[in-house]
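Right, I'll just put the structure down here and ask away after.
The other protein chains are all here in position, but one chain of the complex has been omitted.
Labels for the chains are A and B, by order of writing; each one numbers its residues from 1.
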Amino acid sequence: MLKTILRFEAKLLRADGTALLTAGVFLALIGYAGYVGIQYADEQQAVLETHAAQYAERIAGIRQEVVEMEAEMIRKGEALDTKVELGRRHPYMVGSAQGRVITLMPGPLSPFAVGQSDLQPNALRVTMGGSQALGGAASLENPFKLLVGHFDLAFVFVFLFPLLILALTFGLTASERETGLLRMVLAQPVRLTTLAAGKVMVRAVLLFACAVLGTGAVLLMTGANGGGGRWLLWLLVVFIYGGFWMALAAFVDSRVQRPVTGGLVLAVCWLAFVVVIPALINVVASTLYPVPSRMEYVTAMRTETSVAQQQGAASLAQFFDDHPELASVEADEADYAMLRVARDERIAEALAPVEARFAAQKARQQQFIRSLGYLSPAVLAQQAFLDLADTGHARYAAFTATVEALHTDWKAYFVPKYFAGLAFRPSDYDAVPAFTFSDFSTVDVLKRMAGPLTALVLISALLGMVAYRRYTRTTLIA
Amino acid sequence: MVLRIARKEATEMLRDGRFRWAVGIVFILLVGAFLAGWKHYADVETQRMAAQEADREIWLTQGEKNQHSAAHFGTYAFKPTMPLTALDQGVLPYTGVSVFMEAHSVKDAAFRPAEDATTVQRLGSLTAASTLQLLVPLLLILLAFSAFAGERDQGTLRQILSLGVPRSTLAFGKALGVASPLMLLILPATVLGVAALVLLAGPGSPMWSLGRAALLVGVYVVYFVIIIMLSLVVSARASSSRTALVALLGFWLLTSFIVPRLVTDAAEAIHPTPTSIAFRDSVRAGLTALPSWSDRVAEIETRLMDEHEVESPEAIPASVAGYALFEAERDETDVRRAHMAALGHRYEQQKTATEFGAVLSPLLAVQLLSMGVAGSDYAHHRHFADAAEEYRYDYVQVLNQDMIDQNAGWDFTVDRAMWEQIPPFDYTSPTAGWATRHYGLSLLVLVFWAAMLLFVTPIAIRQMNVA
Partner (left out) sequence: MLEAIDLTKTYDNTVAVDRLNLKIQPGEVYGLLGPNGAGKTTTINLFLGFTEPNTGTAKVGGLDVQVAPLETKRLLAYIPEQVMLYQNLSGLENLAYFTALAGHDHYGDTDLRGFLGQAGLQAEAHTRRVSTYSKGMRQKVGIALALAKEAKALLLDEPTSGLDPSASFEFSELLRGLSKRGVAVLMATHDLFRAKDVATRVGLMHSGHLVRELSGDELRDADLQAIYLEHMRGAVLA
């Protein structure tokens, strides 16, 4: 029976051109979004690779110079392991002047969602003093473009995909009810629930097939380097998010008399879930938990820098009190490198509470949004998509934490070298702390998404069940 | 006659419970968004004033040091926000809030608030402007789509026209009918907004804001009139009210969500933004073309030796460092400013392309005009950044000139008296006229839409099918 309905509904969708139109529009949207995403990701990749390559080249160059200097010194019979002045052979060259450039490479599915990657600095230079952002791929992006947003696959699936679903399903049975056709159909030995299920399934298959084909093609064009698992999860999110809208459409269809009413109700639901509630969550979060303006941060930093500069000697004395193991030099023998270390540490200490306040407030905001996000399936889907594309909040937070860890290692490695003041030998270049970012695996991403997705499945199931019960009532027909 | 029709339309709407709900919700969102925007504006302004004051204090108390060290110690300019940004945040979240002004560096502002925000902001932010740009037009469409098509479906259109009511009168009445409940929404909101501006914004800002507020109201009124006329045209032409609704919702969706993205994509494809690396490399290339520091010093030494008729550089009785710094600052600034200006020009070109795109979506013109008039667009940001750059160059050169005047070397130091000679950074935001001139094209496109519809509406209504 279901098979008959499926076959026939497919025929109906083909007959009036709906199937072709929907598939055409959907595939065109996916195609354009994929093109935009791939272009963006390629540019991003190229910029980051350039940063990394330029850094490697510069470091190799300096190292080569040092090798040559040492060769010259050996020729002259000078000792190599001696105290050195600031310059090529001083550890300051690598520890502070050059630092280490690290890049957050785009994930395998990054062409699918630009996400926050156009705002987050994804190329950083870590030095003794901290980490500074280098120009990322999108750092010169026109602010108006940032405001309007990108036409990427996340946009297509979060915003437009529900509309396609609603356009296909808004009069699921109501339009046949309105014309009286439903009476003809139900005069045959078939249940309304079977009929509705068949109609939903055909539409689901049509849209899902387009999603699979379209995104699959985009994935193949990106080279699919290890993105298969994430792609499957993407499809899972599409399936669950689409399932929600189908269930909602069936729910509304089972409760309205006329398809126009159903269409209006669904349009309002779309507006509420996709446009208004996310915007509302956003404004409530930033009003309840306002992150202090960075101006405050700047002022705090300035004050501490100024104080630390004016009290250079005092800062150093304080530093030696805290690090007696390094107090091998008299304060008046301290060179620029040592003063910088002392000053940076003092500033960092003073700024720690300010930074902590920032971080705490941001975390509160994030937490608030994570819990309020359940009010809107669009928010849940967007977060899942961004996580899958590695352009969301979580991965960047993990990256930042790893950068912090590298900074700590960096200091632990270089501070003794600065205070020993011994030459930084070519072999030392291999011993500097390395940056290893253990990227989120597909399983990690799945774990993050599990809660929200389960919630979405439950809500959809509930809507579907209520719709099912309504469809079993005969009052709909007569 | 017109008023009677309008009154009937308005009564019908007001009696409709769904309509009352919709207007109520939009009103609450509008006021809520405005209040949240106002709080945000007030918070940020307070923080800014405190920060600017604190930074001045830090500058003055930086202690004794060389002039050039002070020029590197630098000072900050914090971007002031205008009261009307409580209505429309525009690109504020995506532009930096502070410029660090130091020697040899022309910078755009840093610390974009969006970097500290959550990912949800990219789904859109609720501001009074976004409510006016998205939700109110939707409300108008829902009110007006059935104006003719609905009456035709019911058969009442025949009846009314058989009574000898001129079509134009009917159309005008319907338009007024749709607009009058809107007044319920807009008037209190406007009164509230103006009252807030007058009572709460600091001194001077009402004068600054009221003209702009009036402009803003004008822009939105024109936009709403466009939407109402368009709805009437579609309603007159559509075969059924259902078709009219689908067509108008499609228009709303396309112009609100799809066209803006496509147009900005196109603008960027036509006038590509350089990558950060390309930009950095071209600045570097420009700087490398300048004489190197040692060449510059050598050239100045030769010049000064001639001038003072001494034989060795050591004998020069003037500040070689001062001259070198002054001239290097001048040349480098030229190069850096040229590149910044080129980037600004690129954005400007993209903006113009986007304005042309408004032919496809009047909303784009409204968006640009709204943030332009509110003072939250890129042009205002640029204006501020340019002012900061002017200030930076001037004060750095005052310090360099002081080195020259005092015949200072690298270890020469000055104190607070010098720091006080540098005036604090004082920024005046541009006038409403400046802002409007900037969006002449948008204004033109908006007027084009209105004119086109003024022309088309009577024709559509004259040719409307009655049955």
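Quick notes on this one:
Operating definition for what follows: a contact is a pair of C-beta atoms (placed from the backbone, for glycine too) under 8 Å apart; a residue touches a chain by one contact, two chains touch by 3 or more.
This is a predicted model, so every value here is computed, not measured.
Considering the entire complex, the omitted chain makes contact with A. Across A:R58, A:K83 or A:R183, the residue that sits in touch with the chain not pictured is A:R183. Listed for chain A, the residues touching the missing chain in the whole complex are 1, 4-5, 8, 11-12, 15-16, 179-181, 183-191, 474-475, 477-478.
By definition in this document, only the chains that are shown with their structure count from here on.
Centre-to-centre spacing of chain A and chain B amounts to 27 Å, using the average Cα coordinate of each chain. Of all the residues in chain A, the ones that touch chain B in their complex are 36, 43, 46-47, 50-51, 115-116, 119-121, 134-137, 139-151, 155, 158-160, 163, 260, 263-264, 267, 271, 274-276, 278-287, 290-299, 302-303, 306, 309-310, 358, 362, 365-366, 369, 373, 378-379, 382-383, 386, 392-393.
For chain B in complex with chain A, the touching residues are 29, 32-33, 36, 39-40, 43-44, 47-48, 50-51, 54-55, 58, 61-63, 73, 76, 78, 90-91, 93-95, 97-98, 110-127, 130, 134-135, 138, 142, 241-242, 245-246, 249, 253, 257-258, 260-262, 264-265, 268, 273-277, 279-280, 343, 347, 350-351, 354, 368, 377-378, 381.
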